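Here's the structure we're looking at; comments come further down.
Here the complex is missing one protein chain, while the rest keep their positions.
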Amino acid sequence: MALPSYSDLNILGESGEKLTDIIDLSIELGFERVAVNNFVANLKGGKGKKQTEKIAVSPPSEILLNEKSLASLQLNGKTFEQLSRITVVLQDDTNIPRLGGSDIQAYDILAVQPTTEATFKLACQTLDIDIISFNFAEKIGFSHKRSLLNAAAKRGIYFEILYGPALINNVVKRQTISNAMSLVNVCLGKNIILSSGAEYPSTLRSPMDVFNLARLFGLSYPQAKDAISGNCRAVLKHAASRKTCKSVISVKAATALSQKEQWLLNKEYCDPDSSVEGDESEENDGDESEENDDLENDFESNEPKKKKIKIS
Amino acid sequence: MAASIRHSIKSSTLQYETLSTNDSKQRDVAKIRDHFFNFGVTLILPGVNTVPNQILECLTDQLSYKLEKLPIYHLLEIPFIQAFVKRGAIHLMSVNRRLHTNDTVVLTPSGILILTLTKDTYEQLGLEAEKQNHIHHQNKTFVVKINLLERAFHPGKKGYDRTLWCLKDRLDLVFDCLISWDPHDKKLCSSSVGVYFMEKCHQVTRIDLKKASRNFTSLPCPKLDAKDPEGSEIGCQFNEFFEWMGALACDIQLRPEDASQDNFVTTMSCPELVTNLPRCCVFQASGFLTSNTILQVWRALREHTSQNESYPTSLTVHGFNDCPVNKKSESHYYYVTGDNIYSLVLLPEGMCCIYTATGF
């Protein structure tokens, strides 16, 4: 289960203290979920000979909150979720096999930033990723084709607009706004997330500010709200589904079920013919079958809806 | 072609209503009664230096508590329903939960438990929701209403057993809540609700009202003509007047219009026609206030003002922005401006007006 709480799925994480400052501020501003991003500008190494050039990807780091922010969280009874994310720049298709490697899959969220038409097409159509990010600071060398964006959206991939770089100077600002607006225009405002890409605390804005920026980029009120809340939750669901079988069924040992889930073992509730009042949601338990249910709302999904609970 | 740049934020709605103070339908009282969950009040009292005691006394009677980490199934238990829901007006509301991005819960004095749930929680819970309205559909939220006072709602009945099972054994729905109880029987003490929950949740703390008052001398005050609220020669527009009240509530000093020579910082001024208010007291209290308390304040205020009617006296009630209901159990929702406020203003000549601001 994941709440569609206010999220910022891109905080650039490098050194310790600055990063904690950003995270503390994000809590203060009302975010309840952040992802710390590891940005890999060039992922060397691939199949065969190139393996030797391989550069190591550091494992997702653990960032501890300081006591003060923890105390304020507890006082308000709030929750805070911290995730790890990796963004890989795709220059060409040579280093794609590495995306499946365990060092990269160790991150919660996997994002790519295509730089050419070919890699963009690849990202939309075949790669098993969660987010496609763009470098809006420069003129992107390819067009957002509606067919490609639709294909990606159908597979539950979300597009990321970064507002952080736009704060640096006017040229980048103009470039970002116009690129964002054209992206929104092509994908009709669906499957968009907004994040800061913050390197410094001063880059971060409050959820309401980001909401209004999303409006500036041409999203409707519900879409703008989704861009910082609901869609980020869908990204998480999609990321979780990468780790399950066919994204529809996951298998758990009966002993691994928590106390509140024990009722699933009771035949009375699972049998559709039983006398107990049947409710659809009984068979649709979020933890059991990790199904990306947001897809069917946003785009027509051809995937058959399967709901099965298997208990080994 | 790129989408066009938008210009303006969708505004909240402001409703203005005039009535005479001895209104046959008692719309002022109805307004207060229908608004269950109140965060605070702002009183504008012209002609006095201190807040009259009879008004302050109204605020001391009510006891409210914050219940930390309350499992929601405790509200379905028969002892609770018998002792509190049936024998008084219970006001319970979850706090620090954002509307539409978190789950929220309220229990109204009429005994209806309203859960406003996000999609995931709803799907796991397994209780039936009401038909979604337009906004709930857009936000993928679901409203589950449970009437605790329904006749068939007791153990042994299918509906009760299933609801309890869903909330107790299937899902951990735990909230930080504010609670206050007005017993029908005046002999009972309203503190017993705090005692009852002592064992059932993590921590119970009493909420004390935060009070503050400010005094003004020689304050510019606009005139509102109840008969012509859209502005005339003898009165300002009703929304200008509301802004003036807001300025006092936010402690902003307004100047009469002609005095504003240097307007680089602000061009705001007191709306025409300006009269001079020799003395004025602004009193604010915040915490958690029930409709009953507000009603007492309103009655005391009216009693107090009957002697002094030449300037407008007002009571503004601030609801919670993130409260899932506003008027009675109607859904409250918003995207940007979550206003949930109403004001009652006593005007000269036995007139009264009501402002209602509802967010979008």
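Labels for the chains are A and B, by order of writing; each one numbers its residues from 1.
Assume a contact is a pair of C-beta atoms (placed from the backbone, for glycine too) under 8 Å apart; a residue touches a chain by one contact, two chains touch by 3 or more.
Rule of thumb we're sticking to: contacts and distances are computed from a predicted model.
For the chain of the complex excluded from view, the name given in UniProt is "Ribonucleases P/MRP subunit Pop8-like domain-containing protein" [choices: "Ribonucleases P/MRP subunit Pop8-like domain-containing protein", "Elongator complex protein 6", "DNA replication complex GINS protein SLD5" or "Ubiquinone biosynthesis protein"]. For the chain missing from the display, the contacting residue among B:15, B:217 or B:276 is B:15, taking the whole complex into account. Within the set A:99, A:151 or A:208, the residue that contacts the chain not displayed is A:208.
Here the missing chain is touched by one residue of B:59, B:75, B:146 or B:249, and it is B:249. Chain A meets the missing chain through residues 29, 75-76, 163, 166-168, 170, 173, 200-206, 208-210, 212-213, 215-216.
Panel shows chain B; residues 5-9, 11-20, 23, 39-40, 42, 66, 95-96, 98, 178, 226-227, 229-230, 238-239, 242-243, 245-247, 249-252, 264-268, 284, 286, 316, 318-322, 336-341, 343, 357, 359 of it touch the chain omitted from the view.
As a convention for this text, only the chains that are shown with their structure count from here on.
Inter-chain centre distance (chain A to chain B, centres taken as mean C-alpha positions): 37 Å.
In the complex of the two chains, the chain A residues touching chain B come out as 1-6, 30, 32, 76-78, 178, 181-182, 184-185, 208, 211-212, 215-218, 221-222, 224-225, 229-230, 233, 260, 263, 277, 279, 281-282, 284-286, 293, 297.
Residues of chain B touching chain A in their complex: 1-6, 9-10, 68-69, 95-96, 98, 100-103, 118-126, 128, 138-140, 158, 162, 169-172, 176, 335-336.
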